[in-house]
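And then chain A:
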Amino acid sequence: MRIRIFTFTLSIFLCAIARAELKWEQTAVELHPTAGDKEAVGHFKYQNTGSQPVRFKSVHTSCGCTVAQSQKEEVPPGEKGEITATFKIGDRTGTQVKNVTVETDDPNHATTVLTLKAVIPQELEINPTFVFWGQGEALKSKSIVVRASKDFPVKQLKVTSSSPDFQTKVEQTGNGQFKIDVQPRETTRAIAAKLVIQPEDSPKVFYATVSVTNAPATQ
Partner candidate 1 sequence: MAEIAKVKFAWRIIDLVVGGVFIYAGVVKAFDPIHFASDIDNYKTLPWTMSVRLAFYLPWLEIFCGIALIARRLYVGGLSLLTPLVLIFLVATIAAKVRGLDITCGCFGHASQNWNFPAHLTLDLAILAALLALYFRFEVRK
Partner candidate 2 sequence: MRQALVLAALALLPGIGQAIYFRDKVSWQSPIPASEMVTVAQARAWDGNVIWVDARPDVEFERDHVPDAVPLNEDRWNELLPQFLATWSPEKRVVVYCSSQSCNASREVARRLRGEAQLKDVFVLQGGWEEWLKSRK
């Protein structure tokens, strides 16, 4: 009888202490990719601090631009590992926040959301990136303002149009700011061009689009 009670109590005790537990070093990672980087990679480290193995049921991301991979499918007790989240920067700008949802068989933390924040440096701020004239609109120049970031000082800007139908003039307005005046040769037909904007001493190029649209000018 005593042995039965002892065995029963022991099994309850063992069940209570035998648990899986995945502890994350951090669930939010902030990355600062440099200007030329194509990808930003975040590492989310974990350790199984429980006494039962933890199995990953799924790892999925909030968008197609981020791919997340787990090193292991099952994590034995005491073992460490990491989930790598690779964010494809592409032509994205500003601060990007992407989530990675991890599902495990740990009953206490079945779902964990890992956050990857990437602060993409923006050397130039172009405003607007699109300027247009309606058909028949007055032949007046329109301006595009270019602001250089404090971390990327720009002394001079080179602007070339992909079409001779548009003329451009660059003026430095001070404080790292430039004004690009654009004017089409005519507004009697639909024409378009891409403006290539390149800071002096920088291999990186930026773009703006200019066009005379099909539709007449609105008053």
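The candidates were selected such that all candidates are chains of the complex that A comes from, given by their letters.
Odds and ends about this structure:
Everything below uses one rule, namely that contacts are C-beta pairs under 8 Å (C-beta built on N, C-alpha and C of every residue); 3 or more make two chains touch, one makes a residue touch a chain; residues count from 1.
The structure displayed is predicted, hence computed values, not measured ones.
Every candidate listed (1 or 2) is part of this complex; the one in touch with chain A, counting any copy, is 2.
On the chain A side of its complex with candidate 2, the touching residues are 62-65, 88, 90-93, 126-130, 132, 134, 192, 194, 207, 209, 211, 213-215, 218.
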